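With one protein chain removed, the remaining protein chains of the complex are shown where they sit.
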Amino acid sequence: MSYHNPPTPPRKSATFDDHTLAEIRRAAATGIYDIRGGGTKRKVPHFDDLLFLGASISRYPLEGYREKCETSVVLGTRFARKPIELKIPITIAGMSFGALSGNAKEALGRGATLAGTSTTTGDGGMTDEERGHSQVLVYQYLPSRYGMNPRDLRRADAIEIVVGQGAKPGGGGMLLGQKISDRVAEMRTLPKGIDQRSACRHPDWTGPDDLEIKILELREITDWEKPIYVKVGGARPYYDTALAVKAGADVVVLDGVQGGTAATQDVFIEHVGMPTLACIRPAVQALQDLGLHRKVQLIISGGIRSGADVAKALALGADAVSIGTAALVAIGDNDPKWEEEYRALGTTAGAYDDWHEGRDPAGITTQDPELAARLDPVVAGRRLANYLKVMTLEAQTIARACGKNRLHNLEPEDLCALTMEAAAMAKVPLAGTDWYPGKGGF
Amino acid sequence: MCGIVGLFLKDKSLTPQLGDLLSDMLITMTDRGPDSAGIAIYGTPRPGIAKITVQSARPGADFANLTAELSAAGLPATVTEKNTHAVIEIAADRRGDIRALLEKLRPSIRIMGAGESVEIFKEVGLPGDVVSRFGVRAMGGTHGIGHTRMATESAVTTLGAHPFSTGPDQCLVHNGSLSNHNNLRRKLVRSGMTFETDNDSEVAAAYLTAEMASGKDLGEALTGALDDLDGFFTFVVGTRTGFGVLRDPIACKPAVMAETDRYVAFGSEYRALVNLPDIEAARVWEPEPATVYFWDHEKAA
């Protein structure tokens, strides 16, 4: 009897998987780290790992149409003479003209205005189109100060001092030369076609003690009218929130690791930052410890996709959320209708992230006039408004089911967690228990 | 993240005003650090006498009868109460005994600093309140340093306030944020140092103490700090006879110095210096990055 030796099927390493191997070869061939747009693609604990409990006998739900569920929110009530009133607690995050086409910026402004919310400039200054089409416009104050001027500061509705963003807390930006068109170059005072390196720190202040003085200057320039937001990437949310508040912020914007960027190193996007889910409770705790929860408003961003995400963020203590990637998808980013062209770029709809190269088939992350013309800002604006309204209706549906006549009355106790990770990060009991990691008594 | 001030008097006639001048400087820095404040005052040493500044969360209970109990335990001392702090004066040759004795008699008392000339006072609260509860304005001295704190990552407590004592008559105040203090702390703990807080500045203080214990002088220890400490820092340090300033190589936290024939002053902002005598005529400059500055009464004399 001969011994039969069964063949062992080929086995690939879990550590050196196909993506990793390809990345090593790419690095070896090109000698440059991978730069891309968007947010982290890795799976991190997120709102999907939380469920609402709803109402039954111990709690009573509200009826859909007759019994209202209020969604409005006022931002900047602490010091600003002219706080911002929004109909819905979902805002559009900062995305620059330069990273996005003029039509895309216009579409974001139109959509936000139709839905009764705000949009935000980005690292490149304010355009007239954007101001004109945005009822409420937040003007970002960034380390690069591209396009910064007192006139735009005064015609903005709020000022957002950007310390960092979730995709790259502690990092600056890199807009490669392809996207520095004549107009972008002029707005940024740069030669056309060169790489734009954005600084990681502000040029004229460092730390919260200096920030306090910077905020004073901006308030004096704008006669104390405008709400001042401070945006930070998810890093040390308790301390960062507390320090932004101590420095005098009206609103804190906290962007988790899923938050997107126009362009930065892939290693930064994938390996630096805290999941959005893990950022909220420490930030809320900081506000509560200072006696300022709901007085200094907290805006959460990074991976918000649906009304359920909105409701969960609010239940954990946020006052509003902000969307970037989802808004781009709503206006047409990565749409399968351009599949053939995505394939020509070596990618596929849903995976396209070479936003910095400026060849976006959807005409959104580009400065190419022909590509940009593909996006009709009126139609795209309508799509964004539709999407924002659906999210709001979804959030209201959930809130009513939990017996709330205001979205902001949602509480952490309305939630349960599906995983230990989510329970720990959200400080919400694991489903069916009254315990979460870190809480005593297990 | 904070405001720091320092004043080194060259002109002896200003000595009675030290507390008053430093108080004004400190209060001006309130915006930079509203959480807590502290001050170290270097008085003229008395031969043969050592001073220990202690602090208690329940000063009424802890300081009552302390003089008598120390004396009964064989250590004659005078105890001068100042709010939550007290200054204990003993014979210099008995300095080695006081720690153990206090630990036994008053376990809740914390030692803020010790030496021949330094007294250290620090508390949670606005600088103006802190200054008045300790009566700092009335204190005279040859030099002093002060700090107002906007806490970054460690707790707002009395012990977390600056200055941090770094050894006999040595203390440090810090503005900035160190980025490698956890590893450094572990290394120092392994070498036998103990810590009262999670504060990064305490690590800097302990580092300097350890370096000086190994035989370096303050200047050498500060030079070593440039290699061994990472992050952003401006330090002002006090010693029995002098004071020094060091900024990290990036040096983006603010620092202003002023010098006249009568004094050398440090402030996080120029504002802190405006009440000093003849400030308009002073040489005002910003200390260079990665450069150790030091003034010493004995070397000056």
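Here the chain labels run A and B in written order, and each chain numbers its own residues starting at 1.
To be clear about the criterion, contacts are C-beta pairs under 8 Å (C-beta built on N, C-alpha and C of every residue); 3 or more make two chains touch, one makes a residue touch a chain.
Note that contacts and distances are computed from a predicted model.
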Inquiry  = So one subunit is absent here. Using its UniProt record, which name fits best from "ThiS family protein", "Twin-arginine translocation pathway signal protein", "Protein GlxC" or "L-serine dehydratase"?
reply    = "Protein GlxC"
Note = Touch list for the missing chain, restricted to displayed chains, reads A, B
Ask   = Among A:22, A:221 or A:378, which residue is in contact with the omitted chain in the full complex?
value = A:221
Task = Kindly state which of the options B:75, B:111, B:213 or B:274 is in contact with the chain not pictured.
result = B:274
Ask   = From the list A:62, A:213, A:345 or A:393, which touches the chain that is not on show?
value = A:213
Query = In the complete assembly, which of A:54, A:191 or A:369 touches the absent chain?
reply = A:191
Query = On chain B, what residues meet the omitted chain?
reply = 28, 251-252, 254, 256, 269-274, 284-286, 288-289
Query = So which bits of chain A touch the chain we can't see?
reply = 30-32, 144-145, 148-151, 153, 176-177, 188-191, 194-195, 197, 199, 203-205, 210, 213-214, 216-217, 220-224
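Keep this in mind: only the chains that are shown with their structure count from here on.
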Task = Determine the centre-to-centre distance between chain A and chain B, using the mean Cα coordinates as centres, and give it in whole Å.
result = 44
Inquiry  = Residue numbers of chain A touching chain B in their complex, please.
reply    = 201, 206-210, 212-213, 236, 239, 243, 246
Query = Tell me, which parts of chain B touch chain A in their complex?
reply = 1-3, 31-34, 150, 152-153, 175-177, 232, 252-254, 268
